[in-house]
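The structure appears right after this line, and notes come after that.
A single protein chain has been omitted from the complex, and every remaining protein chain is retained in its original position.
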Amino acid sequence: MALDVGVIGVGTIGQEHVRRLDGGPGGSRVVAVADADTERAATVAGQLPAAKVLPSGEELIASDAVDAVVVTSWGATHEPYVLACIAAGKPVFCEKPLATTQEACRRVVEAEVAAGRRLVQVGFNRRYDPAHRALKQAVDDGAVGAPLLVHCAHRNASVPPHYTRDMSIADTAIHEIDELRWLLGQEVTAVQVFTPRRSSRGGELQDPLLLLLEMADGVLVDVEVSVNVHYGYEIRCEVSGETGTVELAEPAPVRLRREGAVAGLVPADWRERFALSYDVELREWVDAVAAGRPPQGPSAWDGHVAQVVSDAALHSLHSGGRVSVELPEQPGPYR
Amino acid sequence: MALDVGVIGVGTIGQEHVRRLDGGPGGSRVVAVADADTERAATVAGQLPAAKVLPSGEELIASDAVDAVVVTSWGATHEPYVLACIAAGKPVFCEKPLATTQEACRRVVEAEVAAGRRLVQVGFNRRYDPAHRALKQAVDDGAVGAPLLVHCAHRNASVPPHYTRDMSIADTAIHEIDELRWLLGQEVTAVQVFTPRRSSRGGELQDPLLLLLEMADGVLVDVEVSVNVHYGYEIRCEVSGETGTVELAEPAPVRLRREGAVAGLVPADWRERFALSYDVELREWVDAVAAGRPPQGPSAWDGHVAQVVSDAALHSLHSGGRVSVELPEQPGPYR
Amino acid sequence: MALDVGVIGVGTIGQEHVRRLDGGPGGSRVVAVADADTERAATVAGQLPAAKVLPSGEELIASDAVDAVVVTSWGATHEPYVLACIAAGKPVFCEKPLATTQEACRRVVEAEVAAGRRLVQVGFNRRYDPAHRALKQAVDDGAVGAPLLVHCAHRNASVPPHYTRDMSIADTAIHEIDELRWLLGQEVTAVQVFTPRRSSRGGELQDPLLLLLEMADGVLVDVEVSVNVHYGYEIRCEVSGETGTVELAEPAPVRLRREGAVAGLVPADWRERFALSYDVELREWVDAVAAGRPPQGPSAWDGHVAQVVSDAALHSLHSGGRVSVELPEQPGPYR
Partner (left out) sequence: MALDVGVIGVGTIGQEHVRRLDGGPGGSRVVAVADADTERAATVAGQLPAAKVLPSGEELIASDAVDAVVVTSWGATHEPYVLACIAAGKPVFCEKPLATTQEACRRVVEAEVAAGRRLVQVGFNRRYDPAHRALKQAVDDGAVGAPLLVHCAHRNASVPPHYTRDMSIADTAIHEIDELRWLLGQEVTAVQVFTPRRSSRGGELQDPLLLLLEMADGVLVDVEVSVNVHYGYEIRCEVSGETGTVELAEPAPVRLRREGAVAGLVPADWRERFALSYDVELREWVDAVAAGRPPQGPSAWDGHVAQVVSDAALHSLHSGGRVSVELPEQPGPYR
């Protein structure tokens, strides 16, 4: 029941996933890697007991030695690799985004529908974070009654110089977009982006943003997206329901009393905050794929919808005002 | 240096203030009460060592025995009583709202400006809550850098049957309107009210609401107003600044471990949550007035501005969309 | 119903009490002060509208202008002043300790018993702290079932150079000794003091200490006494009962997110932590005394018992081992 995995793209997140997959849960191992930087591919493969370097993602996908594929390459390359996996009938785990435009996402969905079975999982890792799962469990259990409002914050200590205003939506807030659909079991019907006073820490960047998302059942969600908060990395979410609220607790494992304060340390970045969620995400994916079951995680359809909502938010950011979200009918396999 | 106070209107809040003022800080005592319900006035006066019942608020204001006046009568009567106090040259503490329309508030401001000195204080008690003061102190000290966003929630366990949709703004959110001006030192320039999915607990009431307030310096504020949350009374506020955030801590004095949970109790209502703030508010008012100083608390101008913003919010609630707030020039005495 | 108070000893705590009592709750005012340092007495009196300097505590107690006395002088002088007040039939609020030896305390108790009515209140302010009151309320309400164990910590950031090892018991832990008797409604029957590894921050001082107190009903209490913890001033108490526990919550009014941490600030010292408790303590004392009622706070008997337990703890500290506490029969007036 071991699963032999090929990994396309072994940058930061790719290497982390390699570490999780080789000798990992369910007996998975990494048997092939490919990277535009062949030297990097060779280095990573050299540290693995059973991995070969293949000259391209396409050849990796085609290789008989590879049972399933993990795509952690640059976003613009996701679409062709995922389409190739579908064509080859191989399960593929694709880091978010599924593709960089909604049209590209749509093509992946259509290819998978044509293939007649679910092969694609998208790397929206929030769904695997134990705290987010406990949050959803409380909501689903009716612990706070019917949800009415949700308050979210997505805060990064800082971002690299190439980070642009649009990335606050397309790369950052997209996590909340997927999370809210999953958490509430509702589609987003409209979105509006507000631009508060700009942080002087972000240079020319429009930071922070405030997003308002309207869900199909009327639940209203506000999302603070701040990418230069300096103090650390923090994800917050509170669901305000008819009889109470539930929110993510602070994740600090210990409390320190020192220098005039009682404090819990804040994670430095998403790696620290979400390490466990990646473990669970890949373990569950390997378990499903190795057993020949379709993956249960975020689907190509989820990746597509997130992109449509993200595009609506970008439209609001660029043009102002409330933008309705129009979704095509959900294809049968995803219902 | 004792201060002899007359109290007009001795319902719930009036009686609480009487208790605070008689034999209270700075040697204040209540020497006269008036109430439309004369029997109630007699009962309250009967429990006080030095208080007479006077037949009307007007006569109370005119009485030589009365150094200063507290107006805790029904909102619609505030304007004439406050105007009469100004005419009589007597300091007056008026529970919020200063008056029920912005035009009435404006008349009070004009009368006070004409009188040439500050006589009026409005009962926005948040400014006296120790936790809110610590919040403002942290912001003023630069503990979180320049404010960019503020997240507020104003939650009531329940409201009486006569409570209407407009009261969610005019009676409830008006506390946040004054608080934010004070906290941030900025005027509100626009407001927009959103109507999320309606709570089934509130009958026909549109509950909750979400307000977005734009401040003059660009700070954006979201305010959840929920008046049927069932679980208790809770006020939350987090200021998100350039380098960190500061928020009100939970006010529970003890933590209980029992029945599967570690819990802090939530106040049942505003009386329990804000009792200390009323103590401080009246103590500081008595101290100033007894010493012949103008009151330092919320002024008639503050009462007026809160009403203007509240009206703008009501306009947004009724008509939809973003409503700009137009303020007249601030008269000299309030600068 | 105003109360004219004389204050003996106007050092730090004396001046704070003067500020609370003059023009304070219930119409109290300070009409006389006395201090070994007559210049200091003159300075303090000069800032008060109605206070005279009297040449000695004895003359202050004897003065017809003085209705009630507050003793905040040096500990060794407490006994004669309190005895003089009893002889004069005047209510007296005496800062802790009631006297510096249990024999002296005993003489005060006997004098008061002979006088036939309660005139003395001892300044154990913990009983007036809202958080400690909520703690007691929870215990009394049975929120955690019958108490079995109590865990306390008394931590000071630092102590002055003249602070000695015995003061960790007689000046510091004595607060817990009184608090636990009040909180649990039980006498201490034995005490044992342990000397952990010594902090290098305290020089030659034996710091910290760990006290074990056995209560009459078998409840066992551990008390950490640390007087050089550097990080701030903190009082902790958790009552572990049959079905749950209740503990003091952290008193920070706001939570700060900055520099890698989510933090509540810790008070710098006891003044900051317990300011409100002193307000309440003196307000309730003035209310009772001005109304001609005996004070309801800690009695001379409480002061005496605290001293007996403190002496037992000192005996354990000096000689090692468990020391039983032998109390005389409780005189009738205190039952």
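In order of appearance the chains are A, B and C, and numbering begins at 1 in each one.
Methods note: a contact is a pair of C-beta atoms (placed from the backbone, for glycine too) under 8 Å apart; a residue touches a chain by one contact, two chains touch by 3 or more.
These numbers come from a predicted model, not from an experiment.
Counted over the whole complex, the shown chains touched by the missing one are A, B, C.
Interface note: of C:Leu135, C:Leu205, C:Val229 or C:Val308, the residue touching the hidden chain in the full complex is C:Val229.
Of the candidate positions C:Thr43, C:Ser56, C:Thr100 or C:Ser199, contact with the hidden chain is made by C:Ser199. When the whole complex is considered, the residue among A:Ala36, A:Ala62 or A:Ala138 that touches the unshown chain is A:Ala138.
In the complete complex, the residue from B:Gly89, B:Gly116 or B:Gly260 that touches the missing chain is B:Gly260. Only one of A:Gly89, A:Gly116, A:Pro161 or A:Pro253 touches the absent chain when the whole complex is considered: A:Pro253. Chain B residues in contact with the hidden partner, per the touch definition given at the top, are 230-232, 234, 250, 252, 256-266, 268. For chain A, the residues in touch with the chain missing from this view are 1-2, 23-27, 29, 49, 130-131, 134-135, 138, 143-144, 243-250, 252-259, 264, 276.
For chain C, the residues in touch with the chain missing from this view are 145-149, 151, 153, 194, 196-201, 208, 210, 212, 217-220, 222, 224, 226, 228-231, 240, 242-245.
Rule of thumb we're sticking to: only the chains that are shown with their structure count from here on.
In this assembly, the C-alpha centroid of chain A lies 57 Å from the C-alpha centroid of chain C. Rounded to whole angstrom, the centroid-to-centroid distance between chain A and chain B, based on C-alpha atoms, equals 45 Å. Residues of chain C in contact with at least two other chains: 250, 252, 256-259, 264.
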